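One protein chain omitted, others in place.
Presenting subunit A:
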Amino acid sequence: MSSTLLPKPQMRGLLGKRLRFHIVGALIVSLGSAVLYKYGVAEPRKRAYADFYKNYDSMKDFEAMREAGVFESVQPKDS
């Protein structure tokens, strides 16, 4: 057993310190995940949709699907 004194431990402000650490951390994690989602998922998706519909010819797409024979209301043109 040693007879040297240990340093006096932290006696006060323990809850406050814990709260500050966790509140700051929670803010960072939640804001960070929101920002990541926005710029990782939402913006690319909006751009993908905009690009798809920029030069989209729905009638041409419809004719292609009709030829492939997936519709019941219209048949392929030469049948």
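As a convention for this text, a residue touches a chain if its C-beta (ideal position, glycine included) is under 8 Å from a C-beta of that chain, and two chains touch if they have at least 3 such contacts; residues count from 1.
Going forward, contacts and distances are computed from a predicted model.
Visitor: Can you pick, from "Thioredoxin reductase 1, cytoplasmic", "Sorting nexin", "Cytochrome c oxidase subunit 4" or "50S ribosomal protein L20", the UniProt name of the chain not shown?
Guide: For the chain not displayed, UniProt's protein name is "Cytochrome c oxidase subunit 4".
Visitor: Touching the hidden chain in the full complex, which residues of subunit A are there? Just list them.
Guide: Residues touching the hidden chain, for subunit A, are 1, 45, 48-49, 52, 61, 64-65, 68-70.
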